[in-house]
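To start, the structure under review is shown below, and the notes come after it.
A single protein chain has been removed from this complex, and every other one stays in its place.
Then we have chain A:
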Amino acid sequence: MTPAPGQIVGTSPIRKEGRAKVVGAARYVDDIALPGMWYGATVRSTIARGRILSISFPPGVPWDEFTIVTAADIPGENCIVHLAKDHLCLADTFVNHPDEPILLLAHPNKAVLPAAVAAVKIIYEELSGVFTIDESEAPGAPAIWGEDNVFKTYLMNAGDAGDAAVMEEIFRTADFVVEGEYRTGAQEQLYIENNGVIGEYSESDGVTVSGSMQCPFYVVHALELVFNLPAEKCRVIQTETGGAFGGKEDFPSVIGSHAALLAMKCGHPVKICYDRGEDMAGTTKRHPSRTRHRTAVSKDGKLLAGEIDFALDGGAYMTLSPVVLSRGTIHASGPYHWPHLTVRAKAMATNLPPHGAFRGFGAPQSLFAIERHMDKIAKVVGLTPEEIRRRNFLETGGHTATGQHLADKVDMQGLLTRALEVSGYHEKRERFDRENPTATIKRGMGFAAFMHGAGFTGSGERRLNSLVEIELTAEGQPRILVSSTEFGQGTNTILCQVCAQTLGIAYEDVLIAQPDTHRVPNSGPTVASRTAMIVGKLVERASQQMCATLVSAGLTPEDGFRAAAIGYLAEHGALKASARYESPGDIFWDDDKYRGEAYPTYAWAVYVAEVAVDMTTYFPSVTEFHALQEVGKVLHPILAAGQIEGGVAQGIGYAIYEKCVWQKGHMANSQMTNYIMATSADIPPIHVHFEEMPTIHGAFGAKGIGELPMDGPAPAILNAIEHATGVSFTEIPLLPEDIFERMTQTPAGGTEDLEPAIAGPYFSEVGA
C-alpha cells in the first residue's frame, strides 16, 4: 500500500486525515465544546427591503438572561469587508434582503434560543424591491444599490470589436447571424456540514474565531475592521470542514464576526452553528445569470464575430460579485477562436441575500450559454455539433479572447475525438435517432467542450503574494505551514505528497499543520482551483530550499533525511524553509483594458452526457456520463477522479434537479426535503478520463481541477435533451414540469423543426 519514496506524486496514498474521518474522531466545529461556552443565534429580517422602525423585546422571555448584540455594540466599522464596504455586519436602520442579520442573541442554553429569536419584535416600513436581473435593470426600477443597481461592469474586446463600423459590416455581410438567450438559476452549495464557528474574546489576546471555513485570512481581514484591532489580535483557526464548494469562502467572515461580537459582550466563548433552514435561506448561493449571444457565422461554420451580453444577479451586497463576473466574462467565449468579440458584462443588485462563491465562480454560467449556443449555431448552419466546434477550436499558439497566447500545448481536437470515441457518441446518436420516433423514453447524446482557468484571475496571484513555509519538528520531520485548507478536496494529502517527493522521504513522514493564522503564513485563500497548482508549486520550492539548506550545512539529506534534519537541529536549533509566489515573467494582465494572460494556464475538457426523457412523466435523467479532461499532471489519481465525479454530480443537479424557489427574495424551499440534490440512486455511471500534459506553472506539472467539472455537465445534458426531444431548452434548472409545459404548449405539437431554413424566431439569416 505504501508507495516507495520517489514515486509518491502520481500514486494514491491514503488521505492524511482519512483515518480520523472513517472512525468518527474528526472534530468538526459542532463537535467542540469549550468550558463555559454559550450559544448564539441570529434575528433576521422578514422583509426584503425597508426601514427598521423599531425593535422591541416583548415580555414572556427572560431577556436579562440573554446577551443581545446590535449594530451599536460593534467596536469598529459595521461592515463585512470583501471588495467594497457596502455589506453591513448587522443591519441598523435599513434592510436590503430577507434573512438579513439584525441582531444577535446568546444564552448558555441552546434550547431556549429559537423561541427568543421568534419573540423579538421588529416593525418595518416596507419598500418595494427588485428580485431579478430584468427587474433590477428595468427603467424606473427602485435604486437599491448606488444610482443604477450596477455593482460592476466589464467590457472585453477582441480583434476589432471596439470599432462599431467594422462589427456592423461583419454582421451585415455574414451568411448567418445567430441569436440566443440563456439563463441559469441560483444553486445552493449544500455542504452537509452547515456554517458554524466558535468566537472567543479576551482583552489581552483580542478575538479568536475557530470554525468551518476555506479562507482563514479572509476572516482575519474582516475581524480587523469589525473590531478595530490589528491583525495580530485577530486569530482564526480552521476546524475540520464538512464540505465548502465556495460556500465557506466569503460567508465565514459574517458568522465569524457575529460569534466574536457575542463573545466579547457576554464574556464567554460563543458557538453559532446554523441549522439547515437558516444556512440555506441566509447564506450565499451561485449567482443566477442571463447571457445573450449574437453571433456572425460564415456558411462554412466559422465564427466571424460575436457579441455577448453577460449579466449576473449579485444579490443585495457586492461581496465577491465583481470577481465572479470577471471569471464568467473570460470564460464566456468558450474554447474557441474569435476574430472579433465583444463581451459586455455586468453584475446587478437585487433584494436577494448576497450571492457568493460556488465552485466554478461565474464560468458554469457563461459556459452553459456558449455551449448551448454552439449547438444552435450548428443547427442553423447545417453542421453537426462536432463539426462546428472543430472548425473554431483554439489551438496551440492561438490567442484567447483576452489576447492570451496559448504557448502550452492545446489539443481540443484530440480531446473531442477521444471523448466521442470512449462514450460511443456516434453509434449511440445514430441508434437513438432510429429508435426515438417510436419510443416513449426518448434518448439523446450531447456534449460540451470547455476550459477552466486555474488560479486567480488576472493579476490576482501577483496581488496575493502567497507564502508557504516548511519547518522541522524536533523529531526531524518536515511540517508544512500553509493557510490552505482541507475540506474534502485533498489539500493535506497532495501538499504532503509534493513535499515528500521533493525531499525524497516517505509520504507518512510529512506533517501538515492545522491552519491557524497565528502559526501559518498566508498561502492565500483555498479557492479558484489554485491549491494544487500555485500552493503545490510553492511547497515544492520550499522543500527544495530545505534540502539546499541542509546540503549547504554540509549534511547529505539524500543519505537519510531525518538524520540530516536532526543533525541540523542539533547544530542550529531550528529550520524553517519558505517560498513566496513569483509571477512568471511571461504573465501579464491589464486590468483596465481587460487584456492579457487571464490565467497562468487552463485545463481543457470535453464532457459527454447520455440522457433519457420519459415522455409519460417528462422526467429527464442522465443515464451515462463521460468526463474527459487535460489537467497537467495528476498528483493523486483517486482524489483527482473523486473531484471530477463529485463535480459532475453537482453539475447534474445544477442542470436538472436543484431549484431555488424565491418568494420576494426569500428562499421558500430551504430544506433538503424540497431542494433536491442527486442521491446515490440518481447518479449514472460517471467515467473519468485524464489526459496529462504537465505545465511548468504547477507542482510536478499539475493544473487546478477543483472547479472544472462544474462547467461541463449542464450544457452537455441540455444538448443531449435537445437531441432526445428535438426541443432546445435554454434555461436551467430544467425540471419535468418545464419540459411538460414546453412540449405540450408548442403549436407544432411538441416538436421543433430542425430544418434551419424554418427554425423560426430563434435566428435570422442575413445576406446569405
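One rule holds for everything that comes next: a contact is a pair of C-beta atoms (placed from the backbone, for glycine too) under 8 Å apart; a residue touches a chain by one contact, two chains touch by 3 or more; residues count from 1.
Simple rule for what comes next: contacts and distances are computed from a predicted model.
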Identity of the absent chain, which is to be given by its UniProt protein name, from "Marine proteobacterial sortase target protein", "Transketolase", "Branched-chain amino acid ABC transporter permease" or "Carbon-monoxide dehydrogenase small subunit":
"Carbon-monoxide dehydrogenase small subunit"
Which of A:G646, A:G698, A:G712 or A:P733 touches the chain that is not shown?
A:G646
In the complete assembly, which of A:R27, A:H426, A:H572 or A:K593 touches the absent chain?
A:R27
Per the touch definition above, residue among A:L127, A:I638 or A:L735 touching the missing chain:
A:I638
One chain is left out of this view; which of A:F245, A:Y317, A:W338 or A:Y507 touches it in the full complex?
A:F245
Of the residues in chain A, which ones touch the absent chain?
1, 12, 14-15, 17-28, 30-31, 189-194, 240-245, 275-276, 487-490, 638-639, 641-642, 645-650, 671-673, 677-681, 683, 685-686
